[in-house]
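These notes are about the structure you will find just below.
A single protein chain has been removed from this complex, and every other one stays in its place.
Showing chain A:
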Amino acid sequence: MEDEPTTAFADVTERDVHTAFEEQDYVAEDEIVTTVLLALRLGKPLLVEGEPGAGKTELAKVLASSLGDELIRLQCYEGLTAEHALYEWNYTKQLLAVQSGADPEASVFSEDYLLERPLLRALRHDGDFPPVLLIDEIDRADDEFEALLLEVLSDFQVSVPELGTVSAERPPIVIVTSNRTRALSDALKRRCLYLHVEPPSVEKETAILCRKVPQLDGVVATELCAMAARLREEPLRKPPGAAETIDWARAIATMRDDGDGTLSRETLQNTLGCLLKEVEDVERVDDDLLTDLLDAAEQARADP
């Protein structure tokens, strides 16, 4: 059986995680709480998959805030290489050192010339608490980068040819997110615990709005969530996530100057840009669909 890293969170309870989420206004189902707890207790990276806007990245931010330590974020993209993720040599400084000829015996491949990038910084973190390492949207990176991650995720160490092996004294809490735009390798997946974050239900989304946009009337929040849910039933190119609904709610809260607790058709039409990000999706919202949305809001108001 492969060795597992020591975890620093053997004493953490489900209640602790739940409280941490509550304090950060992160609305999470029991399944998320239990899975996060397992990741902490077992010391394993957590692979979080789900639709954009489901709250994957926010999960890592909340954990970092709760731990009171650093969030180290590696945003993945196509073409991401080891030098952007791990470390890089400060070539300019090396050149100056070589040209100045100050100490011919000193190596220019030493700590003084090393530029840490997110992965190395997470492994060499020297705080009181482990950092949270967020590897965001891993599915955007190439297969080669995935292979690079394997050593980091399984052993919490990495090899720097000029310096030797760098191991983490306090393994970071690793959250890997994916939008499932491509299949990840089995090697990566088997190193992680797995969590699939479902798009929020109307009830959950309403609870999120009440926490994130407290200035918004509760009834209006319910209406907005019902309309967002109705909109997601349409075959959109980019369905709105919870983040878009929050933006929309903030816009509505800013614009509202009445107290009748209802949304007008005009307000709805003028603010749809907060929800929809593709021109084809905006064009899809015709008079009929607007009527459907308002009907959904009315029904939610009548049957909270």
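By definition in this document, a residue touches a chain if its C-beta (ideal position, glycine included) is under 8 Å from a C-beta of that chain, and two chains touch if they have at least 3 such contacts; residues count from 1.
Heads up, the rule we're going with is that contacts and distances are computed from a predicted model.
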Protein name, per the UniProt record, of whichever chain is missing from view ("Sugar ABC transporter permease", "VWA domain-containing protein", "Fe-S cluster assembly protein SufD" or "Glycerol-3-phosphate dehydrogenase subunit B"): "VWA domain-containing protein"
Which residue of A:49, A:146, A:205 or A:244 touches the chain not shown here: A:49
Hidden partner chain, touching residue among A:27, A:119, A:195 or A:227: A:195
Contact partner of the left-out chain, one of A:14, A:112, A:203 or A:295: A:14
Touch residues of chain A, complete complex, unshown partner: 1-6, 8-20, 23, 30-31, 34-35, 37-42, 44, 47, 49, 63, 66-69, 77-79, 83, 89, 91-92, 94-95, 98-99, 108, 128-130, 139-140, 142, 180-184, 186, 189-190, 192-196, 235-238, 280, 283-284
